[in-house]
Each structure stands twice: as structure tokens, then as C-alpha cells.
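First comes the structure, then the notes that go with it.
Note that this complex is displayed minus one protein chain, with the remaining chains in position.
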Amino acid sequence: MTLAFLGPEGAVADPSRARIHFIPVPFDATTCYRPGARLGPSAILAASPHMEWYDEELDAEVWRLGLYTRPPLEPVLPPEAMIEAVRAAVSESLSVGAFPVVLGGEHSVTVGAVSALRERVGDLAVVQFDAHADLRENYQGSPYSHACVMRRIWDSARVRQVGIRSLSRPEMEFLRAEGRPPIWAREVKADCAGAVRRLLDGLPDIPVYVTIDLDCLDPAVMPAVGTPEPGGLSWDEILAFLRALAGTGRVAAFDVVELAPLPGLAAPEYTAARLVYKFLTYLFAPGPGRG
Amino acid sequence: MTLAFLGPEGAVADPSRARIHFIPVPFDATTCYRPGARLGPSAILAASPHMEWYDEELDAEVWRLGLYTRPPLEPVLPPEAMIEAVRAAVSESLSVGAFPVVLGGEHSVTVGAVSALRERVGDLAVVQFDAHADLRENYQGSPYSHACVMRRIWDSARVRQVGIRSLSRPEMEFLRAEGRPPIWAREVKADCAGAVRRLLDGLPDIPVYVTIDLDCLDPAVMPAVGTPEPGGLSWDEILAFLRALAGTGRVAAFDVVELAPLPGLAAPEYTAARLVYKFLTYLFAPGPGRG
Amino acid sequence: MTLAFLGPEGAVADPSRARIHFIPVPFDATTCYRPGARLGPSAILAASPHMEWYDEELDAEVWRLGLYTRPPLEPVLPPEAMIEAVRAAVSESLSVGAFPVVLGGEHSVTVGAVSALRERVGDLAVVQFDAHADLRENYQGSPYSHACVMRRIWDSARVRQVGIRSLSRPEMEFLRAEGRPPIWAREVKADCAGAVRRLLDGLPDIPVYVTIDLDCLDPAVMPAVGTPEPGGLSWDEILAFLRALAGTGRVAAFDVVELAPLPGLAAPEYTAARLVYKFLTYLFAPGPGRG
Amino acid sequence: MTLAFLGPEGAVADPSRARIHFIPVPFDATTCYRPGARLGPSAILAASPHMEWYDEELDAEVWRLGLYTRPPLEPVLPPEAMIEAVRAAVSESLSVGAFPVVLGGEHSVTVGAVSALRERVGDLAVVQFDAHADLRENYQGSPYSHACVMRRIWDSARVRQVGIRSLSRPEMEFLRAEGRPPIWAREVKADCAGAVRRLLDGLPDIPVYVTIDLDCLDPAVMPAVGTPEPGGLSWDEILAFLRALAGTGRVAAFDVVELAPLPGLAAPEYTAARLVYKFLTYLFAPGPGRG
Amino acid sequence: MTLAFLGPEGAVADPSRARIHFIPVPFDATTCYRPGARLGPSAILAASPHMEWYDEELDAEVWRLGLYTRPPLEPVLPPEAMIEAVRAAVSESLSVGAFPVVLGGEHSVTVGAVSALRERVGDLAVVQFDAHADLRENYQGSPYSHACVMRRIWDSARVRQVGIRSLSRPEMEFLRAEGRPPIWAREVKADCAGAVRRLLDGLPDIPVYVTIDLDCLDPAVMPAVGTPEPGGLSWDEILAFLRALAGTGRVAAFDVVELAPLPGLAAPEYTAARLVYKFLTYLFAPGPGRG
Partner (left out) sequence: MTLAFLGPEGAVADPSRARIHFIPVPFDATTCYRPGARLGPSAILAASPHMEWYDEELDAEVWRLGLYTRPPLEPVLPPEAMIEAVRAAVSESLSVGAFPVVLGGEHSVTVGAVSALRERVGDLAVVQFDAHADLRENYQGSPYSHACVMRRIWDSARVRQVGIRSLSRPEMEFLRAEGRPPIWAREVKADCAGAVRRLLDGLPDIPVYVTIDLDCLDPAVMPAVGTPEPGGLSWDEILAFLRALAGTGRVAAFDVVELAPLPGLAAPEYTAARLVYKFLTYLFAPGPGRG
């Protein structure tokens, strides 16, 4: 089955003529609570044609820039091999001048995307939206578990975390030792505009990779994740962050990960598809969205 | 199966002794993403007896005015025939002095209700709560699709739209040409009281029909719709609008449409039933609710 | 989204080089009990790549003959228009020498397929597997409802019914008047081989169209239909019929209709996909299956 | 909500003009594994109008005898009070000459029905279809649990059990001591006709009450029960028993209990409704069914 | 199956060495709309090990105080017997100096817990979070239904209600006569901090029992309850109340009741488990949470 973002009518068949590349990674070997993230990419793609292609907030149609959806990456083991496959795919897209959007799959795929981007742009900031810190040294026998993803990236990129509300004491101690506290979910909910400002102020003036673990959102908005944590971001709150990040003009790629579809519920995958398209609109619409 | 709003104990068997008539229309021939709106009316009716009949906000029991539930309209094709059946049923209720409440079914049923009301009251305003503009000229071969319903009504009534957050470029251009922008969902969420005021200020002093496509609500509140769009109205926000509309004293009928029940989830149909009863309480409770 | 039977790797992109054409018809405007047949074609196609392409019973790989899957027909109303679209699509496949397989969608699509085939081959027998007679003159205001499909075909083709276990008295009286009793489900279950023989004995020596309403199967095997009737055919029983029909060498086309997917259950659509591929294998494998 | 077997069109409003009375008992206070039997009666009634009213096996329409559905009995506690309410309702139906059909609810409701029938007809045989012996002296603090129902009845009626495949050692010892082994499920499956004969041979020539715990059926046919036991009866097997029992002319009433609906699956309640109507047809159709 | 809060690794096997005792009560004999509260305790316990044991808001790990989970109480009937079993279990925990946390089960279990606490501490305040007043004199034949629980407690404890949005006229009249209006849900939503202050101001300086009917929360946050009422508390709002109540230093025990798990949805039971652990953290973390 070949699925494309916005469906075949909205898609470009020739990758070299597309400004935006979607890279589906149907992989979830290490998820623990509720498996199924490997079904996330196809669910997002299958929901996407039900969206309008026009965005009324910015009066824009970014699909006109050309959307190309790769065939899904074949899942392989161990996670290191999967990460390498993601790295190669992102690298290929970057090499033809396309903007890569990785659709997970579990969070560990981010390691590959960040690695490809570092090779190309050098110093890199990574903004992580997540309920969890994902800073474990090791988890269930693997240093490449989804629960370790940001620890793997930490030393090679400037990581900034948003929406965190669940972590272990060792993770907290690591953050204290590093002197880089997250923007907690409760800070966002108490003062979203202030939290957005703090994020931008702390961002170095270098290219930015954005990784969106969908469990950053509140379970009311996004129940279809492996570990739904109450007290999460609302739709408006995440959009405020994405709008501001797009406004920096420095976002070089992003991923949306950890969707584990719930049979019978259409809202989660549709919401994920809309989030992807909204971010793309903020990033590529000519005009007020760019700043 | 004969279902009645609030169940048989809350119902009046003789329609001529009921102030309020419920008209179930189990029809969804044109829905595209997730079918099932034809099961909406019976789900709302079946959920309704689990509500309290007393409303604590207004200290009222509007069921005492007499509630009569028609047998469900038989679904027929093409959509024009269904619309005509709705028109006839609403007309019949109006002719005995009852207040009609249409329970959809897909949004196209509104055309019939508006047509019946126009015959009786002449000039008419229509307030539409919806995530979508529903202003397509034609959709999937039919000008009477749910996606075209407001276009069919546009010329015969003063349409005012609330909660919109998804439309096509041609629909946007139509709205621009007509000079009647909607009250966007994001405007409601930024300043609900202001949005309510804007709606009332723009309403001409004529009878009002209210059509509530349940997808105007946020999917967190109402996941059981064909196309759940994130960023929608909260329960408090829609109530603020309905309270204010009731306060004008000019609401002549309303519908609640597009509920497509999700097996196993009781909250959506219960929420829809409560919405219907809340609006009726605002409309018919003696006292502060009337303005 | 473009789905293909057996997925893109098993598909032929050029219809003129494919021996077999799949025609998805996502349509269910007239279904009454449990809607959703419009989601059937995509569910069958999405399940199909999980099958083995090799059939061990006949030691065959019929995909090598070339499988082409049309884009799904756009659903239109009224049903007559949908039927006409099916007729045109089937006709087009026949005109290039391909064998058409229609994937419903509700049963009314059969009218279009039969009509296309009659134009090409003249006299036609139609073998219907179904729990229901589908012989109503009219149903819910339409003579083209799924409940009327065989009545529409009756006069233009030699209809033979298998698996029936639910019909109205008028339908029974019609069958008595016509002198063509069905092969009842209970006859199949009491003596399957005998029932197969009776079917073949009664079949005139002309081309045969086979229509498989999946509710002919027992709900234990196939719960994902609009009206699941207990006492239906088992997997082995339906295969016995299809094997025998293929053995006549006169089957000219077939359809599989009325799959209404159940969220969370993979077995029904997988079973439907296997049924399609099994029948194709019986029809096209060189050797013992042909007779 | 007022539900009626076959729906309002098939129902008789005046109980005194109905030959058959349906008594819904939405009660499941003592179920242990998967609750929900209290939702069984309304599910059966809601499914029933989707059946054909005509039975093709016996060429009969037993609805013409008059079907009346009582309002559901109000659930009360303790179980003894519920049982007494069932007794009173069944007694009332018997006193006007109607044939009572009790729709459970959990199995404990049978005690009330048997008690009402004994008052009227004296000596009574009870045929129980069940996966479980239900012969515990006491269960979870109550002698009126569903797991004790047949023990409560044992001394006042001649109990005969069919389909058993799960019981405790003390229940087995009780049966041995009493010298009344059940007809095990595996005996039915090995030789159904023989098992039917053995049942009839052992039945005394007195009025018969039939209680059908739906878990007697195989989970493939009937997954919607509290404790689904593999190795159960097929649709054909239970019909063979019911046909034979009807043939004795001595069945005085029956119940169908323990349906716990599964959200999203229509087949179980539809199957239960068909079972009820099939048994009624065997009992009341003029002709070959009676013997 | 033995389940423990936080799982066996987080549990203490010897109750006398645990500061906190969990008492699971899998009971729901009187629930009316959607049964299943009897499955609530095991769902909360099974979800709990997926939480982090560390709380980042208070920088605390209250599990170090020792968590002991009793085997679930055996469900018994009538409700009075169940209530007595709860009383005995809570009493036992109190007698060894442990802090009892009752996990329901339906709301009627609260009567037993309050009774045990009154025996030990004398005058008692009860703070109830609930969508419903639960003040009926009698419901479905039992004065111990979940809908009567606060009426049973009213005279022996100072009841304060929060989050109410659904009650009958007689309940309203009772509250008026008693002169103790609830803190309505809409008051919380309009001014949460003010509502918290009003609650604390009105609380007498005596020990406090807190009962949390999960339907106090909005259905978007907590759909898995018997009667989900729109317009309920958000996650932040309930935490604001619990934080403040913990700050009084007078909370002596609490319960969380009415979770009726929804198959396939992990968020509700996880949210309930987090709520329990959050409240315990507010109660037992050294530092700012205590006041």
C-alpha cells in the first residue's frame, strides 16, 4: 500500500520536484505500555486527505510547494539499524534540498534524523515537545530505547525540552547537573506566552530541529499514545510554540512521533495530520507567519 | 423501537399537547470520512433518560412544557427527497404551534427545516455552529451534500457562521465576495464574550434558526463526528452562545446534527442530549435566561 | 490514498497489461442496520498485502497474471448514478480483455456490473451468495436499495441463490411464483457436496457472474457485515462452491460486497481479501482447479 | 425508552390481546468476570426489528399471535427482591393466558420464573442450556448468585442440563450423588442427534421450562457473555434441541439470559434475538414443527 | 491475580511497615447507565507501575513511606454487607496507623470508609468531588445505592460538595433546606482559586475525609465513568483543590471511585492512578505541599 500525505492528488511523484519530503518510519520495537506506534505513520497519511488543503489562518496553500512521501522505511532490528536507516533517508532528502518531515514510529527514530542534520549543518539546537524527559542512560537493555533518545542526542546538540511532566529522579539529577531545566508542562499551562518567550530567548542562533512526541499533548486531545500523561498541552498551546519557532526562520526539519492509533477513533490521527500541516504552513506560508 | 427524549416517562403521547417536538432524522447518505450519522438520533434519544430533568443553573424543569418525539423519519433517497420529508415534518410541528427540534443525521437535513420555517415566518436568520463552512457549490456529484448545506440556504436566509476552522479556498473566496466573514473558532477561543457580542450585534431583528453541527465542538469534548477538527469550542463556550441567543427571544427552531456514535463511548451522545436540553432550558425557562 | 490489491509490489501500473482488474466501489447510501460498507474496499485492499502471494492448495501464484487496481469510484447519488458508474468501469475493463473484480460497497453495485457484462456476453447466469434474498420490489423509497438488487436483475439474468436464510413473505411468494427456490443455508450445512452439485446441475451453459454478499458467511467467520445472520456458511463451504464454479470455466466476473469493517478486528477484512484471492486462484491457476 | 420485540410495528399495545409476553430484566448485580448483562434485554429488543418477521424454515409468521413487551423490570437489590419481581411479572402473564419469555439479565432471574410457573402448573421439568452447572451452594456471599441458580431450583423441579463444560469438583460430586449427570457439551458435539434423543427420553411427561444461558453457545457464535467457554454448541446444535423440545408440546415458558453486549459488535444481540424468535416459531408455528 | 499500587517492586509486603494502605473494592451492584465500576480497582492498580515514582512538582518520592495493597475485598450483597466489609478494612488499616486509600468500585463504598473513620476520630468533615449530589433518599429500591451515598453520610459528618452539575429537584430542595449549597462546577470553572478559598473557609477545623467520584472531572479528561457529565473539572482544577486540602494537614483518608474502564483506552485508568499518587504526594511530601 502506498500512502501519501494529502493523498495522491496532493502529492508529487518526483522527489526532486518537491520542497517537502515525508519519511514514514513504522517502527516501535521498544515501546512498553501500549504498543502500536509502528501503525502511526500510515494512520497519519491515511487521515491526511480528509483535511482541507487551504489554511484559513494564514490564507495559504503550502501543498503547492510540492509534497513527496517516501515509501515507508522497512522496520529492522536492532534499533541502531533502524536509526541508521532514518539517518540515510533524511540525508538523502537534505541532499536534494528538500525539507524532511519524519513520521514515527517510536521516539528513537529522532536519533537518526538529528544525526543526518548535524552532518549537514553542524551545530544544531533540538527542541523536544514531550511529556517525558527521555534521558535515561539505558532502558530495558538498550541505550537506543525511546526512553533514552534525548540522552543519545544531548552531547551533540543543544537540547531544549517543553511540556515535560514525568521523569525519574536520576533524569532530574542529570538535568540539575547540566543546569538545563525543562519548560515544564505546568509552566506552559500557567503562562503560555511567557513560556514561548523563554524558549525563544534560550535558543542559540543556529539551525533548529523540532521533535514532537505527541504525548506532549493532553490525553483529552491526544489519547492515542503509549503513555498518556494528564496535564498536557492543549492544541492552542502547541500551536503557539510552533508558530513562534517557525518565526525564527531557522527550523531545518522536524518529526512527529509516538502516535499509536486507537481502533475506532478518527480524531487522534486526524489531529496529528493537522499538526503536521499547520507546522508546515507556519514554516512555509509567505507572510505574517515567518516574522 | 420507539425512543422518546427523556424516555416515555418524560414524554407526552399527544403531539398537540406538547410545546416542543423532537424530529429524529436518521440519515447520512453523503458523509465521507466516518459514516454513522444515521445512528445519531437514536443515540441521543437513548442517552437522554439518564439526564436529570431538573436544571440547576436556571432552577427549571422545561420538560413540564410537554415533550413529544415523532417516530424517526424514514430515510429516503435522493437527498432532495429526505430534505422534503424534513420540511414537511417541521412544517407540521409549526402548524400546531410547537417548537421543532431536529435531531440529525447529516447536516443536509437543515435545508428542509429552514425551508419550512421560511414559509411560516418569512425573513429568517440562520446561525450555524460548525467546524466547516459547508459552502461548496457541489460535492461528490450532489448539490445537497452535507458539505453544501449552507450554500443552498445562503440566498434565502441571513447566515451567520461560528466556530469555523476548516474550509476550501473557493469557500473562502465566496465569503470574501459576499463580505460576510465567519466568527472563526480561534476568535471564540481568544475572546469568547467578545465573539458572542459580535454575533448578537450582527444579527438582524428577525426570527432565528440555529443549526448546531456537533463538530463545532473540540474533539476532546465531541469525538463522535465524521470529521473531528482540533481547535474547537469548549462546552462553556457553546453554552455562552446558546444562552445569549436564547436571550434574544427570537429563536424559532433548532437542529443538532452529525453525531456519529462511537461504540463503547457513552459521553458523546450524553453530551449531545445535554446540549439539546440546556438550549431548551435557556429558551423556555421563565426568568433570567430570557433577557 | 492509492491502495492496490497485494500492495504496490504485487500490482501492475498499466491496466492494459493486467489480466485482472479490481474495481473498488466505496458506497453504502442505503444500508440500514450498521453502516460502513463504504469503508469495505479500502479495508480489503489494505489487508491484502499481508497475505502470501503463493497458494499452497493449487501450487500457484496468480498475481503473475497481472493485477491492476483502479482508483476507487467516486461515490455519487442517487444509487442509479452509482450503478451507472460501476457499469462504465466494468465495461471498460471488459473492453480491454481484463477480468473484473468489483469490491463493494453495498450490494446495489452488482446491478451495474451485471449490466456491463450482459452488454458484452448476452445471456448471463448470476450466482448470488447471500443470507438475504434481496428481492424486494422497493425499499425505503428506492428500487435500487441493496435489499432490491436481485429483483432488479431477475428479469435480465438467470439468478441462482445460495445461503439464503432470511427473507420476507412477499419475497418467498415471489420465489414460489417464479418456481426458483434458493439453495437454503440449512441445505448447504446439511449436505454441502449435494448442494454444490444441485447448483451446478441447475446452471445453464452460459457465462456466469458471481456475487458474494459476505453475510452469506456465518457471523463467527464474518462478523463485519451490516446484518449478520446466524446459521451461515463456513469457510470450507463457500470454498467448495467457488472451486466448483471455477471448474465450469464459465465465470466471467465477480464481486465481493457488504464488508463493513469493525474497528480493531483484523480478521474480517483479511478473510475477505483471502476469499477474493482464493477465488482468483481457482479461476486462473493452471491445472486441477479448472476441471 | 420503550423497546418492544420486533419494534412498535410488530408489537401489540394491549397485553390481554397478546399470546406472547416478553419480560425484560436488566439486572446483573452478581456477575463476576465481565459485567454488563443488565444491558442484555435492551440490546436484544433493539436488535429484533432488524429481523425478518417471516420464518422460511416453517413458512410461518408467529408475530401474528400478538407480541407484547412489558416495560423492563426495575432493578432492585438484594437478588431475592429481584427474583420476587420476576416471579410476580411471570405470574401476571400466566394469569392472563400468555406465554412468558424472560429476557435477562443474569441467570439468577430464572429462580423467579420457575417459581411462578410451579405455582401454576405444579410439577415442572427445567431444561438448562449452559456452559456451567450453576450448582454452587453459595457464591460471593449470596445463595442467589447466578452461579447458584440451578441449586436453588434443584429440589422443586426436575432439572436437566445440556452443554455443560465447566464446573467445580463439589458441583461434580453433587451431580454424582444425585445421580443426574448432565449432557456434556462434548457429547453434543460428538453426536448431536443422540444427545437430543437422550434429553427427550429423560424428560418426564410434565410441563417444561427452558432456560438458555447464552454461554452454552460457542464463543465464536456468542462472544458477548460474562464467561465465554470454548467448545460450546453451534447454532445448528442448539436449534436441534429447541426444535425437539417444541415438538413435545409441553414447553410452558422460557428465558434467554446472560447476554452482555460488546460495544461495536452487532452479531451477538442479533443472534440472541433470532434465537428467541426461532424458538417461538418452533413452539407456535402450525405444522411440522410441533410433532 | 495480586495487583499492587506501583507494582510489586514499589510495594511493601508487610502491612505493618507501610504508611499507606490501598484497599481495592471491586463492586458495582447498583450502577445504572454503564456498568463496570467493579473493574476500576484492578485497572488503576494495573496502570500504576507505568508511572514514574518520582514527582517533579514537589521533588519527592512518597513511595518510600511504604505502600501496601490489600487483596481486593470480595464483592458481596446486599450493599450493606459490602459497606460493612469496607468499614472493617479501613478500620483495620487505621488501627495499625496506616493512611487508608479506598479504590472503588461504585460510590456507595464511601459509607463504609466514613463510618470507620468516625469511629476513630469523632467529628469528621467530608469533601465530595462529584458531578452529582448523590443525595437521593432512595434509589431503585435501595437506600444504599451510589445515588444515595451522601444522604447516608449527611447527618454524621459535615459534607461539602464540589463540582456538582446534575441533581434532581428534591435534592436541590434538600440542599436549600439544609442551607448548604454546593460549590457548583460552573463556579470552579469561572474562578477556580476563589472556589478553592471558599471550600477551605467553610471547612471546620476537624479531620477531613475526601471522596473523589471521578465523574467530577470533565468527560474529555475522564470518559470512563458511568454517567459522564459535560462541563466538569480539568486536571489542573482538581489538583488545585487537592493541593489546598493537603495543605490543611487534616486529611485523614480518601477514596477514588466510579472508574469504569473503557476497553482499549489506557488514558482513563492511568489518569486515575496519577491522581491518587499526586494527592498522596501533596499529602506526604516533606515541604511546600504541606503548608
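So that you can tell them apart, the chains are marked A, B, C, D and E in the order they are listed, and the count of residues begins at 1 in each.
The criterion applied here is as follows: a residue touches a chain if its C-beta (ideal position, glycine included) is under 8 Å from a C-beta of that chain, and two chains touch if they have at least 3 such contacts.
None of the values given here were measured: they were computed from a predicted structure.
Going by the touch rule at the top, give the shown chains the omitted chain contacts.
Checking the complete complex, the chain left out touches A, C, D, E.
Which one touches the absent chain: E:P49, E:P78, E:P219 or E:P268?
Answer from the full complex: E:P49 touches the omitted chain.
Who touches the missing chain here, A:G122, A:G141 or A:G179?
Checking the options A:G122, A:G141 or A:G179, the one contacting the hidden chain is A:G141.
List the chain E residues touching the unshown chain?
With respect to the unshown chain, the touching residues of chain E are 1-4, 7-8, 45-46, 49, 71, 263-265.
Which chain D residues touch the hidden chain?
32-34, 164-169, 172, 184, 186, 189, 218-220, 223, 227-231, 262-264
What chain C residues would touch the chain not displayed?
Touch with the absent chain occurs at residues 50-54, 56-57, 59, 61, 218, 220-221, 235-236, 239, 264-267, 270-271, 274-275.
Please note the rule applied: only the chains that are shown with their structure count from here on.
Matching residue numbers in more than half of the contact pairs is the bar here; say which of B-D, A-E or D-E clears it relative to A-B.
From the options B-D, A-E or D-E, the copy of A-B is A-E.
For the two copies chain B and chain D, what is the rotation angle that overlays their Cα atoms, in steps of 5 degrees?
180
Between chain A and chain C, what is the gap in Å from one C-alpha centre to the other?
Going by mean C-alpha positions, chain A sits 43 Å from chain C.
Return the distance between the CA-based centres of chain B and chain C, expressed in whole Å.
40
Where the CA atoms of chain B average out and where those of chain E average out, how many Å apart are those spots?
37
Touching at least two other chains at once: which residues of chain E meet that condition?
If we look for residues of chain E contacting two or more partner chains, we find 32, 218, 220, 263-264.
Are the chains arranged, by touching, as a line, ring, star, complete graph, or other?
Basically it's none of the tidy shapes, so other.
Can you give me every chain pair that touches, using the contact definition above?
A-B, A-C, A-E, B-C, B-D, B-E, C-D, D-E
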